[in-house]
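What follows is a short report on a single structure.
All protein chains but one are shown at their positions in the complex.
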Amino acid sequence: MQKSTLLFLLLLISAYAFHIGRQRSRQIVGGRVTNLHSLPNYYGYYTALWALLPALALLFIWMGFETPVINHLVIGTLPEASRSLSADNQGLLINDITNALNGSYGEAKPELKTTVDYLRSLKIRSNWLLSLLAITLAFMGAFFARSRIHKEHRARNKVEQTVMAFLVGSSLIAILTTLGIVLSVLFESIRFFDKVPITDFLFGLEWSPQIAMRSDQVGSSGAFGAVPLFTGTLLISSIALIVAVPIGLMSAIYLAEYASLRFRSVAKPLLEILAGIPTVVYGFFAALTVAPFIRDLGADAGFDVSSESALAAGLVMGIMIIPFVSSLSDDFINAVPQSLRDGAYALGATQSETIRQVVIPAALPGIVGGILLAASRAIGETMIVVMAAGLAANLTANPLEAVTTVTTQIVTLLVGDQEFDSPKTLAAFALGLVLFLVTLVLNIIALHIVRKYREQYE
Amino acid sequence: MSNRTEENKSSNQGIRTHEIVKAGLHRRRAAEIRFKAYGFICIVAGLGFLMALFGNIIAHAWSAFEQTYVALDVTFDESVLDPEGKHDAANLASADYPALTKRSLAAMFPEVKDRLEKRSLNALLSSGAAYELRRVLAKDPALLGKTERIWLPVDDDVDMLVKGQIDRDIGEGDRRMKDYQIAWIDKLIASGRVEKRFNKQFFTSGDSREPEMAGIWGALMGSLFTLIVTGALSLPIGIASAIYLEEFAPRNRWTDIIEVNINNLAAVPSIVFGLLGLAVFINFFGLPRSSPLVGGLVLTLMTLPVIIIAARSALKSVPPSIREAALGIGASQMQTVFHHVLPLAMPGMLTGAIIGMARALGESAPLLMIGMVAFIVDVPGSLTDPSTVLPVQIYLWADSSERGFVERTSAAILVLLAFLITMNGLAVYLRKHYERRW
Partner (left out) sequence: MRHPENIPTSASFSRDHIQTVGNIFVKDARIECRSVDVFYGEKHAIQDVSLDVGRNEVIALIGPSGCGKSTFLRCLNRMNDTIPGCRVSGEIKLDGQDIYAEGLDVVPLRAQVGMVFQKPNPFPKSIFENVAYGPRIHGLASNKLELEEIVEKSLRRAGLWEEVKDYLRHPGTGLSGGQQQRLCIARTIAVNPEVILMDEPCSALDPIATAKIEQLMDDLREHYTIAIVTHSMQQAARVSQRTAYFHLGKLIEVGETAQIFTDPRHQLTEDYITGRFG
């Protein structure tokens, strides 16, 4: 039985449980529902929860342990030679067998045929056993709950407690996510720093992870110096901000202070479309149109521009974050109280003087917060740089040359590579750690500033 | 006395002030106009970028919705297809169809003798032409032994040439078509055997190395499965989380931490979520690589903060008087929330959820990390099949060197944007029609 079918069946059973629970409660009081502690529906929910939750728990636990247990059993039947392989190679072997079972990548090798059959039978048995157990458990839960129903039974409180547990659990997922990010990235990074000293990574000037791919050169010194990636990221992000901040800020000012209501109602959503366009589209635009355009323009002017220039990637990334800057700035400019503007106008200030000398200074903390958020967005942006920036780690500040970025390297290091122990893949996690920490600090500062600012005018 | 002089002085000063202000007026008005113009130029620049982006993509995408076909008189020769005369379907399915097209091309261009030239003649046709013949024959087995004029897809280079995207005027060495190949095509065009037709393949098939055979259906299905997982998880969890934080949670340090944490997660780079997915879901839990299941899980974690923040503000906008009214007639807090507050906040929550899902649909970076970037021809049929998603398909095609993939990439982008615009339009509609202002 497919797991999805099983899930559907369990839902059916709990619907049935809802029905019998409700019936039971009505029956106990002979239809005089007011004599019950809770409404009949709550007895229904109570029974349904008893039917569903234990069975679901079993399902998830089973799914968690099924693969390791089956793999262990399969390995046990393999010849001695295979059993003594390293964990990684055993994993590869299991992969082979599983692939053979699924029929992908051609026919199974003949020597694995019995193992594949064994695996198949194990999987089928496991599935049937699970289905049987889960369904039994569901019915047992339902009937147990039904037997518990009596007149004074506080079904509503019990149901509400369960719902509450779900609500609390859901809100903890955000914490767990952060924890998961920190732990997974940190754990792999520590393994990486075992092989490559952290100082080499943070201060080394040369980045060439490909050299270290050769097994005899694992962690060869100097190959994992991430400084060129940091400077490259900084260069492209700076170009992006140089494009986005003035355009975004001036657009926001125009929209908030000058534009007629009609113009604003058209232009603002149009500008925000820019924020909704997937980054892969920007990447395509940068690589196909903007980069060649800039290269040709440079060639006409006598400059030697790389076809993966930092300028092209930065420019397009700037376009992407324009609405980020503009809509946040717009919010903050609108939050500046009218009384301040009135004060300036009453002194005879022109509108632009009021904006430049009173409104913007008053909104500045918020705007700075917005720009920091935009900067964090630029640093973490991946697709545009993967598609339009280079792979070569050049240590340069020249926007016409190709540079590479932290995110580009993470993608390059991890895509396609299955081996999980080489410094090459671990380096990606170390880069991820740096990326996470830097954006975290930026975000926390930015959010703090923004929050303070909001409080100021509330 | 001293008062009088000061008064005089003051009124003199008043006149002086007036004069000074008037003198500076011209300059200040000019500055005003300049400043306003900068603002306007910036908006126009922003909108100009948007137009350039859309114009560029539409211009490239347009031609991808058509594919060039050539009409060949194909003889379904029994001696080639079924030399043993078995007439069973399995045998016919694995027969040598390319031989048929080779023969009919050779019949049409008898002057081509040279082996190399012959090969480039055969290369005019797409490798998908053989599949097309197989399909035709399977549909109508009576064709066996007969000769029929059949429209077959051409190779992507020919397609590009017919669509005018290969420049005939540049030197032979600089383009992918030989002069004599162009001559053959011109001859075919002159005899009315070349036609552009609607590119059905593009919407119905999976990925391929050959541009003329590649389609987005596989990626669309992958996106659909991924979004199903994302929606099924992030919606209930996000709303539950928002309800707890907004309606039940005590205001203390813990909830403060959760709140800061959620706001921060919303700004964490998406690629970091990919790293999390790789380390936790694939390496730790051993879930299948490249699968919509893992993709959906990663995108769930990524969109949760967005949905929670939107749902909380929707809950916040429900006035406290509603809660007080329900609590006042003896409803429990849980009943108040689920019977009264939640229905009122629902449109706002759904709006936020749709916007979050739209973001998830356009996301690609974290999915690269979990292997959804593999080259997958088959259309996925379940949550655990290896698959890719539309944005990643766009990335893959954008990376290919074939000229024919450029227009297909653009077309795939158009399809993706169409979905996104529909979703956002739906969100705007919901907000306009159901959101109440109090």
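In this document, chain identifiers A and B correspond to the written order of the chains, with residue numbering beginning at 1 in each.
Here is the rule we go by: contacts are C-beta pairs under 8 Å (C-beta built on N, C-alpha and C of every residue); 3 or more make two chains touch, one makes a residue touch a chain.
Just so we're clear, the structure is a prediction, and the values are computed from it rather than from any experiment.
Residue in contact with the omitted chain (choice from A:L7, A:L58, A:I242 or A:A349): A:A349. Among B:I20, B:A107 or B:V377, only B:I20 touches the chain that is left out of the view. From the options A:R24, A:R156, A:K268 or A:R341, the residue with contact to the chain not on display is A:R341. Contacts to the hidden chain, counted on chain B, fall at residues 3, 7, 10, 13-14, 17-18, 20-25, 28-29. Panel shows chain A; residues 261, 337-350, 353, 357-358, 361-362 of it touch the chain omitted from the view.
By definition in this document, only the chains that are shown with their structure count from here on.
Per-chain CA centroids place chain A at a distance of 18 Å from chain B. Chain B contributes residues 21, 28-29, 31-32, 35-36, 38-43, 45-47, 49-50, 53, 56-57, 60, 236-238, 240-241, 243-245, 248-249, 257-258, 260-265, 267-273, 275-276, 278-280, 283-286, 301, 304-305, 308, 332, 334, 358-359, 361-365, 368-369, 373, 383, 391-392, 394-395, 398-399, 406, 409-410, 413, 416-417, 420, 424 to its touches with chain A in the complex. Taken in their complex, chain A has these residues touching chain B: 4, 64, 67-68, 156, 160, 163-164, 166-175, 177-178, 180-181, 184-185, 187-188, 246-248, 250-251, 253-255, 257-259, 267, 270-271, 273-274, 276-285, 287-289, 319, 322-323, 326, 348, 350-353, 355-356, 373, 376-377, 379-383, 386-387, 407, 410-411, 414-416, 420, 428-429, 432, 435-436, 439-440, 443-444, 446-447.
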